[in-house]
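With one protein chain removed, the remaining protein chains of the complex are shown where they sit.
Presenting chain A:
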Amino acid sequence: MCPLVLLRWGGCCSRLLPPPPPGLWSARGGGGGGVRWRRGLFSGFPSAASHWSKVVSEAEKIVGYPTSFMSLRCLLSDELSNIAMQVRKLVGTKHPLLNTARGLVYDSRNNLQMRGLVVLLISKAAGPSNGADLSFQHDMVSGIYSSQRSLAEITELIHTAFLVHRGIVNIGELKSCDGLLKDMQFGNKIAVLSGDFLLANACTSLAQLQNTKVVELISSAIGDLVQGIYYDNSNLSEENCLTHDIGISTWKEQIFLSHSALLAKSCQAAMELAKHDAEIQDMAFQYGKNMSMSHKVCFSLLDTLNEFICIYP
């Protein structure tokens, strides 16, 4: 991997995009999508934020390399410069893709790519299975199989693809304050294409793993993600806000689909790649599921507290 190209891309974007203002979160739900700036779980608590960074860099040392630009690795191609060029044209518009791109460039230092890291860690923690023969184990680097590393990348690719796809606007619902129709259409076009590009790369990398169970697991995770996002969108829309009353278990199911299924199934798939048995696979699944559910619940809690503080300063 050549870091120079990535730095150039990052540099080109950072010259064009103003840095995010210091302090709090971006406004919730603004413009219909885009990533929120994640500064670790405990932003606003400085010692906790640096603790988080420390934990993550320790983790990165364990797995052998920094995971920050993982999903951009595949973009070392013509399509990368194409995408970057097209995203530049969106500067000055209000298309959410710009926010997503900004988040990807700026938060890379603040560990946006957490999922890949978790997959790598759990792969190393589980180690080789009892049944695996020695020749298979030779494929390990820093205690992780190359197929597992590939899987970690695939997980990030899928996650990023959906971040991008979430930032698409409904043309029919645009108001004049949202900016030019042409800009929005163009932004949509680039968002769809970039997301599809990432997904296509995920698919071909999955195929290269030569393991049909893993392909099935991860493909079903993509389906889960779509369903989850669909529920997310329905819950956010205006008409549902006041009258929609979903119970806790439904909410948990929906959260699982949109935030948890990917990591849970990736952890399970990582075990499958190392030929671990069903029990270990299930443990990995549960870890991934509970980890990501708690992450999401924590965010929701902080979001609510944040809003509370804004209303009652």
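Methods note: a residue touches a chain if its C-beta (ideal position, glycine included) is under 8 Å from a C-beta of that chain, and two chains touch if they have at least 3 such contacts; residues count from 1.
The definition used in the following text is that contacts and distances are computed from a predicted model.
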Listed names "Regulator of G protein signaling 9 binding protein", "SAGA-associated factor 11", "Fibronectin type III and SPRY domain containing 2" or "All trans-polyprenyl-diphosphate synthase PDSS1", with the criterion being the UniProt name of the chain not displayed
"All trans-polyprenyl-diphosphate synthase PDSS1"
In the full complex, which of A:Ser146, A:Thr212, A:Asn290 or A:Thr304 touches the chain missing from this view?
A:Thr212
For the full complex, which residue in A:Val56, A:Leu121 or A:Leu199 touches the chain that was left out?
A:Leu199
Those residues of chain A that touch the unshown chain are 32-33, 78-79, 82, 86, 162, 165, 168-173, 185, 188-189, 191-193, 195-197, 199-201, 203-204, 206-208, 210-213, 215-216, 219-220, 222-223, 226-227, 229-230, 233
